[in-house]
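Can you read through this structure? Questions will come right after.
The other protein chains are all here in position, but one chain of the complex has been omitted.
Moving on, here comes chain A:
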Amino acid sequence: MIQLFKDVNIDWLGKRRIFITASVVLMLAGLISAIARQAVPGGTDAFNLGVDFKGGSVITVKFKQRPSAEVIRAALDRAGVHEAVIQPVTDKQDEVLIKLPQMGSAGGSEATPEHAQVDIGRVRVAEALKTLGPEAGPEIVGTEAVGPIAGRALRNQAVAVTLLALVGILVYIAMRFEWTYGAAAVIAVFHDVLVTLGFFSIFQWEISLTVIAALLTLVGFSVNDTIVVFDRIRENLRLHRRESLYKITNDSINQTLSRTVITSGLVFLSVLALVLFGGEVLRGFSLALFIGIIVGTYSSIAVASPIMVWWQQRLEAHRSSAPESDARPQTAGAARHSRSIGRS
């Protein structure tokens, strides 16, 4: 039988300083990118939000013979559309995305209702494309237009719903294990989302609604990974009552290591296929998952477990400091701990 790991004995928790440093550096990089981009006037925004969240229009045009971006821009200029971004579709030679920012104020005042703004842009683009002549053969194959109010609502809803889902996760894990476990898992998930968003800020990949679906997927994977380790810790705590939580956690990570690597490796393969063959529409989605799978696997071992052990030890030290101040907190803690979570 092929076996990836035989009797591994890695001191994962001993490397926690390196892990935490790496995580903090990654998160800071994203944060600095976001803040710097936001702060520099006239530059790009913290995140490259798609029309879903920012408002505006995207028109997908398919050509028989695609003219150059300059020719298209000149035609749009003549039709009075000046702020268009023209973006060729990378994996399809004959398609172009024309992006129009939201015109007018965000409030949608009486004189210029939002729907009219979006429509005028689209109608003008259609007219401008006609001037390119029949050999170009332009055809509008898709339109997306989102008003600024709807964009804001979609963004707020996505964030609120995700937070609610995380609370659900926290409560369930707290019920099945202990609340420190739940908190550690949720902190790890936060870490994953922040690091992934950091990449999106640094590389200015566009964030659309499908990216939100990808973030939700990575939350699922990350929690899944963390629970597998925690479950093993719970089981080992019951089997080896005399061991310290520190050692048990290390052992549990090592015991589940081949499972972690195989599962993550398989999912990673599927996501790689998505990145390579999934096409433009799925691009943001695939990239978010690509980063997310790596970060999510890493965080179960390098973030969730150390935080849980640290927190649990602090709690135990705190509890045992009053009656017997010189007791070894780890061993005593683990023993008490094992009784308190023997509920599965």
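We adopt the following convention: contacts are C-beta pairs under 8 Å (C-beta built on N, C-alpha and C of every residue); 3 or more make two chains touch, one makes a residue touch a chain; residues count from 1.
The rule we apply is simple: contacts and distances are computed from a predicted model.
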Name under which UniProt lists the unshown chain, selected from "Dihydroorotate dehydrogenase B (NAD(+)), electron transfer subunit", "ABC transporter domain-containing protein", "Cell division ATP-binding protein FtsE" or "Protein translocase subunit SecD": "Protein translocase subunit SecD"
Selected from A:V125, A:A145, A:V193 or A:I248 as touching the chain missing from the view: A:A145
Residue, one of A:L100, A:V193, A:I212 or A:A304, that touches the chain absent here: A:I212
Among A:L49, A:V223, A:I248 or A:I291, residue touching the chain not depicted: A:V223
Touching residues on chain A - with respect to the absent chain: 1-3, 60, 62, 92, 108, 113-115, 118-119, 123, 139-147, 149-150, 153, 157-158, 160-162, 164-169, 171-173, 176, 209-210, 212-214, 216-217, 219-221, 223-224, 227-228, 231-232, 235, 255-256, 258-259, 262-263, 265-267, 269-274, 276-279, 281-282, 285-286, 344
